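As you look at this complex, bear in mind that one protein chain is not there, while each of the others sits in place.
Coming up: chain A.
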Amino acid sequence: MSRNSIKILQGALVCEESKLRGDITIGTGTIIHPSATILAEAGPIIIGDCCLIEEQVKIIHRLPFDQQDKENTPVLIIGSHNVFEVDCHVEAPKIGNYNVFESKSFVGNKVTVTNGCIIGAGCKVTQEQILKENVIIYGHDCHMREGLDRPGLQTLQMETLSKMLPNYHHIRKPNKKN
């Protein structure tokens, strides 16, 4: 991927110091902190609305080795209201809505994340699988349990951030009208 083409929709807050490579579309209300890394290596990444991407987060669109020779370029679609906490590393090929990736978690590139899932702090998920809705992975041994409901929204936090971040960081200008 030689050329960067970053599309930032109106209302998104993307810090200048974040590292964005490749073809990336960022939806309304999404906040990307400085030093977050989003690499669209294998194909474009489309991030939905109101996602929170914190510091040191790595979102990498990279295909497994056995799928790399395919003709069509896959698109990584990340749904809305996802929270990527500090230093999580996500390579999932598909992410739904309302998911939480807690700090220092790792999601491999064979794991499809549906809706309302929580990957607990420090948990590593690499085995090829489709996570069911509202699945919670937690603990040292990556225990899995099914939650009753999707996790709560981070509205308050995001409101504060959207006020605070522009005071201390350079913000990329939205370049796309929706």
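Here, contacts are C-beta pairs under 8 Å (C-beta built on N, C-alpha and C of every residue); 3 or more make two chains touch, one makes a residue touch a chain; residues count from 1.
Going forward, contacts and distances are computed from a predicted model.
> Looking only at the UniProt record of the hidden chain, which name from "Intraflagellar transport protein 27 homolog", "Dynactin subunit 4", "AP complex subunit sigma" or "39S ribosomal protein L13, mitochondrial" is the right one?
This omitted chain is identified in its UniProt record as "Dynactin subunit 4".
> Write down which of A:A40, A:V135 or A:M158 is the residue touching the left-out chain.
Going through A:A40, A:V135 or A:M158 one by one, A:V135 is the residue touching the chain not shown.
> Which of A:L52, A:I118 or A:M158 touches the chain that is not shown?
A:I118
> Which residues does chain A use to touch the chain missing from this display?
Considering the whole complex, chain A reaches the absent chain at 118, 120, 135-136, 138-139, 143-148, 151.
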